[in-house]
Structures are given as structure tokens and as C-alpha cells.
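What you see is the complex with one protein chain gone and the rest in place.
Take a look at subunit A:
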Amino acid sequence: MAGPNPSSPNEEILEASLEANANRIMTALGKSSDVKQRAFKIRLADGSARSGSVLYTEGMSDIQTTMGKLLADPQLPLAQLTDPHAYLAALKESILTDANVVEVNRLAQIYSYLLTGHGIVLLDGANAALAVDSVKLQARQVEEPNVQSVVRGPREGFTEVLDWNTAMIRRRLKSPNLWMETRIIGKESQTRVVIAYMNGIVTSSVLDEVRRRMDRIEIDAILESNYIEQFIQDKQLTTFPTVFNTERPDVVSAHLLEGKVAILVDGTPFALVVPALFIQFFQSSEDYYQRTDFASLIRILRVIAFVLATLTPSLYIAVTTFHQELIPTTLLYNLASQREGVPFPAFMEGLLMEVTFEILREASVRMPKTIGQSISVVGTLVIGQAAVEAGLVTAGMVIVVSITAISNFVMPAFNMGISARILRFMLMGLGASFGLFGVFLGIILLVVHLCNLQSFGVPYMAPFAPLRLNDQKDALFRMPIPWMRLRPSTTKGGNRVRLRQRSGSRQQRR
């Protein structure tokens, strides 16, 4: 495990007195109750005893084995050492069996080790200390991803522990070309952030851009990867996500192999992947684990669902209030009869139902799981039968809102669904005031906006605008993996050959 780097050179260093050192450290940490001190004594060969102390943070480190080693009767050569520095060096070299033991003397370093879960061994008379890696985190174990679940495919998802996450990627890509850079971001949180990429495949311009943008971040704390995302995304004023996030190690690995850069943040299971393309949010890792034909059809279905989720209410409102001639005659009778006795205009009806649905959705995310059941029953009633029978809305509008709501969750990427939800309201307003004309005006604006977006220098709408024929193999359609010989052309400058003509072991993607 890589230790934290001393960020600012604090020249305060340890003194020789154990008591003074311990006191200084404890005081500096405000005598925090979770920082504990375990004192011990070592009997030396000449009969004298040397006192020492182990400082550790409760709940983050397990110093039991360390203590066992320290308190065992010292072997003869060791027991003859009377110089505390020599003793400390001997402890480090031959006694402490922990993987990572570092000698430190600057206080700033000691704080950083101590607060990341290391045990700090202080010895009386020595103006240095040992930082012993005794980190034992109480963290969520590796579980099946909650948000991006699949029917077929790996069932493990990232956890809150950065090192486990990097290990999960490393386990998939045992290549020496998988390089990871660690940096500490957050003045107070001291969060470790890893930039991972495949050396030789990665687009160097993107990598440089990522480094530059990460270096610019100055913030007190990074609590989730979205903190990073907001600092590094290309455009703030857009509803479309230009940074991809995932909690699946297989997805990250596949993206790395396409020359992308992954950013992992300690404390969150969501890793970022840049650059992100529009179509990427419609692709699921499972597309590559199922048959080709099925995967392509499902991808097309997702795009249809996105269009439905964005446009259905606005089209319905536009058609029923401006272009009744477009409705099949028999359907028109039915819709008109439903409208009898409904007091609100179609737009208000739509708004009412959409807002109700959004409230229910938000409530179902936030509310305790134990009462979820009863609320969803109430919700179904409110949104469905009861609202129609009470004459508040028409049954047609309920169908429109339901199809919209369901379509919204077809997208494998949740944040693209959010985008559709926000745009829906905008388009509804346009549809209600200007009819289909307004809706199409809105669509044109959206397309212009989308074509204008970039993610780390890569056009957001690639490979459609600009059109790249070779990349169509894995955009809207997913061709069989043996046909995808080249990596996407967004991998500029890197090694683009994915598989040789006669390749025995076909590389698994995403």
C-alpha cells in the first residue's frame, strides 16, 4: 500500500523524549478520543527497561499483531542494543513483520500516517518513529452492484475502499501497461485519487488534460467522485453528463482498453471514466456478454426509450391541443370523451402528473425501506385510477406519463435519465405554447447543443457527428467481438489494434 505523501514540508520534527513527543502529537490532534495511546516497556539485556508507546486510531487500525511482536522477549542481539535509534532500526528490519514499516520523524508525516490507520511506534530516547501499516478498515465488502446490475456478467462492484477497487481492475488487466497515478486532493479530507490508464493505448492528450484539470482542483474535501467530476467536466451548463461513471470494475477495464482514463476516488464505489461519448450512456456491459443480435436490438431499444422519455408528453400535448387532425378519428373520439369534465388544459394535466411522479420517485428513493411498500401502493393509486376517476386528469395522460416514467429507467446510465427528465419539462412547455413547431424547435436546439459538446477534446456525438464509419461497429449496433479488430478512433495516437487476424485468445471487452 502506498503511503500518503507529505504534502507541505512541515519542518517540525520529533524530539528525544517519549512523553514530550506523545503529548505533542495528542495535543495537536486535540486529544481526540479516537486516537489512542498504548504504552509498553521493553526489558533490555543490561536489566534496564525502555519505555515506548504505540499511537493508533481506533477503528482504523489493528495493532494486536504489532503489539505481540513488540512485547515478545527480545532476542539476544537485539536486547544488547542500548542506543534507541539502533533499536528502532532493528525493530523495523527484523521484528515487525507488517508489510509496510517506515521510519518517520516529521510531525506532519506522523499525523498523516496516524490518521490513515497506521500505528506509530515511539521509543523513548529516539527522535524518530516507526509508522507500521496496521490499517484495518471497517468497510463494506465487495457486493453486487446495486445500480448497474446485469443478468449475465461479473457480479462484483466497487466498494468504498480505493485499494480494493484498484485491485479489482488489476485482477482483470494483469498487464504491466496498466499504470496508476495517485494524488491527494482535499486540504482537509486528504482523499486519495487514482488516475488509471493503459500505457501505450491511452490518448496522451486526454491523459495530459486529465492531469492538468486534476492539478487545478483546490477544495477542502472530496467526498464523492462527483466532486471531481464537476471540477473536470468540460461544460457546467448542460443537462448532459460528459463524464461517465460506473461502479463496475469490468466496465472500467473495458474503457481503459479503449484508451480512456479512469479516475478512482477513495470513499466511493463510483469511478469516473473520461472521455465520455453520448452513445456510451446507452451501452451496458451486458451488451458484450450477450449475443450480438440481442445486444444490438437492446441498444436500439434504449435509444427509443430515451426519445420516448424525452418527447412523449410534449408530443402528446402538442398533438392534442394543436394538431388534432393527426389523431386517428376513433382515437380522437375517445380522447375527447376523456377530456369532458377535466378542468385543466392538457399542459397543466401533464405537468400535474409529471410532478406527482417525480415526487413519488424521489420519495421512494429517500424513504425508509420499511414503509416503501405502503407508499408505492398509495402512489400507484394516486397516479393511476384515482386521479382519473376524480376527474383531475385523463386516462390518456396517465398512460403517457407511465410510459415516460418507465422509459426513463431503461437507460443503463442513471445520469442520462436525469437529463431526459429535465429536458422533458422544457419540451412540454414548448409543445404547449407552440405545438409541434415548438417541439421540433426544441429538438433542433438540443441537437445543436449536443453537437457542440465535447468531452476532453472528443466530440460528444462521435461517432455519429463527426461520422466515423469504422466506429459504427460498436455504437448503436454491437458487431460480433471478433469483427472489432480496431479500438475506437477516439484512441488517438495509441496502439489501435485490438486483435490480430488470427487471434487464439480473443480479448474480452467491457
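Operating definition for what follows: contacts are C-beta pairs under 8 Å (C-beta built on N, C-alpha and C of every residue); 3 or more make two chains touch, one makes a residue touch a chain; residues count from 1.
In this text, contacts and distances are computed from a predicted model.
Tell me the UniProt protein name of the chain this structure doesn't show, selecting from "Phosphonate ABC transporter substrate-binding protein", "ABC-2 type transport system permease protein", "Polyketide beta-ketoacyl synthase 2" or "Ger(X)C family spore germination protein".
Options "Phosphonate ABC transporter substrate-binding protein", "ABC-2 type transport system permease protein", "Polyketide beta-ketoacyl synthase 2" or "Ger(X)C family spore germination protein" considered; the missing chain's recorded name is "Ger(X)C family spore germination protein".
Can you tell me which of A:Ala346, A:Leu360, A:Leu427 or A:Val458 touches the chain that was removed from the display?
Final answer for the missing-chain contact: A:Ala346.
For the chain left out of this view, which of A:Phe40, A:Phe231, A:Phe414 or A:Phe437 touches it?
Of these options, the touching residue for the absent chain is A:Phe437.
Would you indicate which residue among A:Thr65, A:Thr292 or A:Gln338 is in contact with the undisplayed chain?
A:Gln338
Mind pulling the subunit A residues that touch the left-out chain?
Against the missing chain, subunit A presents residues 320-322, 324-325, 329, 332-342, 345-346, 432-435, 437-438, 441, 445.
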